[in-house]
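Notes follow once the structure below has been shown.
Removed: one protein chain of the complex. Kept in place: all other protein chains.
Up next is chain A:
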Amino acid sequence: MQKYKKNINLLLGAGILLLFFGMMVVSYFYTPYDVNSMDIPNKLQEPSKTHIFGTDEFGRDIFSRILKGSQTAFIVGLLTVAIGAFFGVLIGGIAGYAGGLLDEVFMRIMDALMAFPGIILALMLVAVFGPGIINTSIALGIIAIPSIARVTRSGFVQQKESEYVTAAKLIGVKPYKIMFKHILPNISSQIIVALSIAFAIAMLAEAALSYLGLGVQPPDPSWGRMLKDAQSFLISSPWYTYAPGGAITLLVLGLYLLSNAIRDIMDPRSK
């Protein structure tokens, strides 16, 4: 228990993540202003008591849009991680446990996938399937597969030679059960770390795609899109960028801190 309390990464990371998670939950029930209602006379107002992050070029409340934008961020992040985790663990697990030709084939496909710069691949996929939250998530999920598959594979390769696996084989436990009931729980910490990093990367990529206008489509608020819009007013209203930029930075930072903390805590050598 001691090491949980003393771990500042864990406290900060979990704190930040909880804060955003709370924001997301709240945004489903309440935002200070309607997210999409325009108020042209009050456009581009500086932060004040009525609009704590100011208003955008259509007079919409930025704070409300940041709140609502956290929904997008979480949906894209979770969906991406879900897709990446499912296929990554499956492919990595089979490759690592079966070994041989199957391993070679699967991992070379993963290498090929990795050879594309992630954002370019995402751009291509979005260009083919069209923009939107779901398509963006699928594209980012596909990009997340190789790194998760690699982590899973190396864990399986390491664990499959252990004597507890041999013991399970002798008893006659079926291969899929050995893979998912015996080995997987023993490498869950490595996989969780990989997933939290994938989560952070997905959020950054979503912001980047939306910034390029290919991610989440208006009027759905997205932090990346808000940054893009703010760009035009960088000189006249620099504060416009603070909120979306800060939100992205803070959430990604929180995820990295958390993944570091998880790795430290779950590493058996630190016990």
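To be clear about the criterion, contacts are C-beta pairs under 8 Å (C-beta built on N, C-alpha and C of every residue); 3 or more make two chains touch, one makes a residue touch a chain; residues count from 1.
Just so it is clear, contacts and distances are computed from a predicted model.
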item: Listed names "Cytochrome bc1 complex cytochrome b subunit", "Dipeptide ABC transporter ATP-binding protein", "Fe-S-cluster-containing dehydrogenase component" or "3-oxoacyl-ACP synthase", with the criterion being the UniProt name of the chain not displayed; value: "Dipeptide ABC transporter ATP-binding protein"
item: Candidates A:Leu10, A:Val89 or A:Ala168 - the one touching the absent chain; value: A:Ala168
item: Full-complex contact with the absent chain, from A:His182, A:Lys228 or A:Arg263; value: A:His182
item: Footprint left on chain A by the chain that the document does not show; value: 162-164, 166-173, 182, 185-186
